[in-house]
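Report on one structure; see the data block that follows.
Other chains of the complex are left out, but the ones given are in their true place.
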Amino acid sequence: MTPSKLKKNDVVLVGFPFDYNSSYLRGPALAPSHIRERLYSDSGNLCAENGIDLGKTNNWHDFGDIECFNSKKYFQIIENFITDILDQKARVLSLGGDHSITYPILKSYAKKYDNLTLLHFDAHPDLYDKLDNNTFSHGSPFARIMEDNLVNNLIQLGIRTINPHQKKQIKRFNVQTIEMKDFSSNINLNFNGPVYISFDMDALDPAFAPGVSHHEPGGFSTRQVLEIIQKIKTSDNSNISIVGADIVELNPKNDINSMTAMTAAKCLKEILAKMIS
Amino acid sequence: MTPSKLKKNDVVLVGFPFDYNSSYLRGPALAPSHIRERLYSDSGNLCAENGIDLGKTNNWHDFGDIECFNSKKYFQIIENFITDILDQKARVLSLGGDHSITYPILKSYAKKYDNLTLLHFDAHPDLYDKLDNNTFSHGSPFARIMEDNLVNNLIQLGIRTINPHQKKQIKRFNVQTIEMKDFSSNINLNFNGPVYISFDMDALDPAFAPGVSHHEPGGFSTRQVLEIIQKIKTSDNSNISIVGADIVELNPKNDINSMTAMTAAKCLKEILAKMIS
Amino acid sequence: MTPSKLKKNDVVLVGFPFDYNSSYLRGPALAPSHIRERLYSDSGNLCAENGIDLGKTNNWHDFGDIECFNSKKYFQIIENFITDILDQKARVLSLGGDHSITYPILKSYAKKYDNLTLLHFDAHPDLYDKLDNNTFSHGSPFARIMEDNLVNNLIQLGIRTINPHQKKQIKRFNVQTIEMKDFSSNINLNFNGPVYISFDMDALDPAFAPGVSHHEPGGFSTRQVLEIIQKIKTSDNSNISIVGADIVELNPKNDINSMTAMTAAKCLKEILAKMIS
Amino acid sequence: MTPSKLKKNDVVLVGFPFDYNSSYLRGPALAPSHIRERLYSDSGNLCAENGIDLGKTNNWHDFGDIECFNSKKYFQIIENFITDILDQKARVLSLGGDHSITYPILKSYAKKYDNLTLLHFDAHPDLYDKLDNNTFSHGSPFARIMEDNLVNNLIQLGIRTINPHQKKQIKRFNVQTIEMKDFSSNINLNFNGPVYISFDMDALDPAFAPGVSHHEPGGFSTRQVLEIIQKIKTSDNSNISIVGADIVELNPKNDINSMTAMTAAKCLKEILAKMIS
């Protein structure tokens, strides 16, 4: 549990229970505790579908949650935490919280990686210049990330709510947005450099993930998402190239029998196993 | 809100909160208010997947609900309302209510269109000669429609509950029933003349639409339905050929966190955007 | 209701309301009454998708539940009941209860059939040598079945939770485990001899079957399961070769509006219609 | 479990899973299995508030459910079962099912007891001459009981839905109906002869018992009901004078997290402990 003991390429699991920048409903601050409850539940096990038993590996570490009492300084706290981990050459899998946390996380990553591919699963482009007059809204992180040139390119999957403003932003920032209506399972997922995955739970159809703030029907099945994650390849065929990830926007207040928390835990296991395999 | 101001090909959105002809559970009378709550909610936006922002077009109009105090005269009230709109060369997207309302709606359409194709999404054929001794039951509208020759041909999608009586009716009325077990996404959806869409929410699998009176597992995913709607083409390639539609049988009393109402609103947006694009 | 009146190849429907061997949550003992409530509900009908109206056939019989007061003797009671039916050359469709009941059922079948293929739908291999120190746990029946050589071969579908121990067991018993991540709808389902189907409801994705004790995301859709059942063929092309089946692990305490009980009833209808057609 | 082994004054617990005579919603047939699930759950214990540990007494016996395949003969089956028990000088605590079962039960009791007091907890008087044209409806058992003079007097508690017809019946049959609006905790509950308790779960307020078919706000709290049961006294101060009881109209399909089933189990424990103490 002490950052100083991290080995190179280790993965740190951390929760950022923060939802001050949600536009419609609060709740994602409760997500990290619910995801962990399901992850460690006797109901299942810690094995991923690639055969790795996460319960028996020593290259990932659960650091718990970074508590949030002061919303104004929290972005800085997130950025500092991530930077600390990256400085040790380790990697981070973050649990939101709302999607606004991806911006401070990526600010840290940009300092270390200069050719990052950002793979973004979401029902929404989250490219609003501002939402409800908030430039750090959970609907705006990717506008900030692109303005600051924090990544080399942004690829979006699962999108099904583009409006004229967001369409403009997609063009402005040269985003590769693959709309849900155009998605095909033959999609090419071979990347040349390091990849960061930002996974908004509402990329999934509400049938599979009812526990989100914004139900947007017509999304991925859980199996489709697992297949995409499992298919990701990098040019040197090394998974170390997945250098970080976040799972955000689970809203336990809308969940049913913890079904969505379990789905988040399943995605977490697959992403983590992919990272450390 | 005054019918007299309608322009040619405008679309009128109207609710018929009526469920006196339901055989098993009441509830669909609550549907129009729930669908509107989700349609206009800050949780989403009014953009359809073809890029049209329904919030910024002036060729559709929400006329609210036609209240129902006298069940016996309500079919006549529906028929009169629809006729008034069609007389102005406008079109109607109706929100049920139970499926029995499609019969009076089609009676009006038949007066204006003599070669209508009726595209019917449903888990059930709804071709009962009568149900619970009610010839106007929500299980019988298509028997009445076919007996009265109100449409040129009836195409059914999503069906998965055919019994011997309904099989006989399918043959008697020469219905093109594509059972769910035989459905393929390669289906041809090019039509020669005007098309009317009657969409029963239980065409969807209960996982995607739990808020219906009759759960019938094995149905469409929401994405499959959206693809079908988006693929509809008419011979002159003009969407004006979708001359009307209804979305029926949402039962908010069985819904979970308004998930099905949101799915109905999503289908509404796609059908409406297809009609006015 | 008297076993003595059974005709050759008749199918007996029976419930085993037993969940003493569940490792995590109790509840499956409530399943048989909930499945029947949906099966006979006025909400649907008794027709299967192959056109057979189960309400109008006389070659299957609902024998109700075998009550369970003494957990220690219950396995023997199950075995005796099944043997009685098989001795009359009839077949059994059993409703669990937890998955532990499949072991005593198969003990009876093995006495009659020496070349049985066991087709097992499940999220989990259920091959634990023991679970929570219980060798008869609902996580262990297939270990017992394979140790006792009760079947000729075991084919598993839907699996998505293999851990190292279970992997070892799969190899030890030479099980044909088709993991969910490798499943393709082109799967060959032609069998040479008699087939027994053991259907754990959690083979389905929790979106389609929330009413189970162990949510494991990434499973089958209901339609995929129905397709598999409908595609099963035996070498002599005779359905009589499906000699028995069980549907287990429905947990009504986790169900939502009886949605999963309805899905179990739908699977029951398709399996039963396949058996008697 | 064999009736022949019953001792004098033993109490038999039996379930009648029957709801064919429900007027509005089906579901009570599922009640006996749900009440038992809670009664025997590790969540609580089998001690009543008077200190008796029902898990350590041998003067009551759970006979399970009497299955119901033929609704027409079921009343006769109930009557015969009760008569068998009473003939052995034992007593019965029955679990419904809907309230219609109280009529055949009382027919048996009337053969043995000629001065029975019937203490009836309910939101509704259930004195309809007929309901939906059904004279054996769950809204009519007490009309039949009074017409047949099966009891000496009928006392009703919790009533809050009297309409003019039922008011007439109350007068006709000289029923002592204590309406909820007039209820006081000072009520006198000393009886001279044998007492039979018929407990409809909807006597409780829906806040305490949401799992009923007919929500009728303004009812008893659970504590009020427990106090009434605990205060019942008979002239010879002998509890043997509670000669029978039923708990009916739990509808698990409307229940929330088995809360109402637990309340039914609590009432069962208190009534049973009162009977055998």
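Here are some notes:
All chains are identified by letter, namely A, B, C and D, in their written order; residue positions are counted from 1 within each chain.
Operating definition for what follows: contacts are C-beta pairs under 8 Å (C-beta built on N, C-alpha and C of every residue); 3 or more make two chains touch, one makes a residue touch a chain.
No experiment lies behind these values; they were computed from the predicted model shown.
This homomeric assembly is drawn with 4 chains in place; in total, the structure file defines 6 copies of the chain.
Criterion: only the chains that are shown with their structure count from here on.
If subunit B is disregarded, contact among the remaining chains keeps them all in one piece. At the subunit A-subunit C interface, residue numbers used by both copies make up under half of all numbers present, so the two copies contact each other through mostly different positions. Annotation, subunit A versus subunit D: rotation angle of 180 degrees from the Cα superposition, expressed as a multiple of 5. When chain centres are defined as mean Cα coordinates, A lies farthest from subunit D. Residue-numbered contact pairs of B-C overlap by over half with those of A-C, the repeat interface among A-C or C-D. Distance between subunit A and subunit B, defined via averaged C-alpha coordinates, is recorded as 38 Å. Rounded to a whole number, the gap between the C-alpha centres of subunit B and subunit D is 47 angstrom.
For subunit B, residues touching at least two other chains, in rising order: 205, 207, 221, 256. If the chains shown are joined wherever they touch, the resulting network has some other arrangement, not a path, ring, star or complete graph.
Across the interface of their complex, subunit C is touched by residues 42-45, 47, 49, 51, 53, 56, 205, 207-208, 221-223, 226-227, 230, 256-259, 262-263, 266 of subunit A. Here subunit D touches subunit C in the complex through residues 1, 17, 26-27, 29-30, 33-34, 37, 41, 62, 64-65, 67, 69, 252-253, 258, going by the rule given at the top.
Within the complex formed with subunit A, the residues of subunit C that make contact are 23-25, 160-164, 167, 179-181, 205-207, 210, 213-219, 221, 254, 256.
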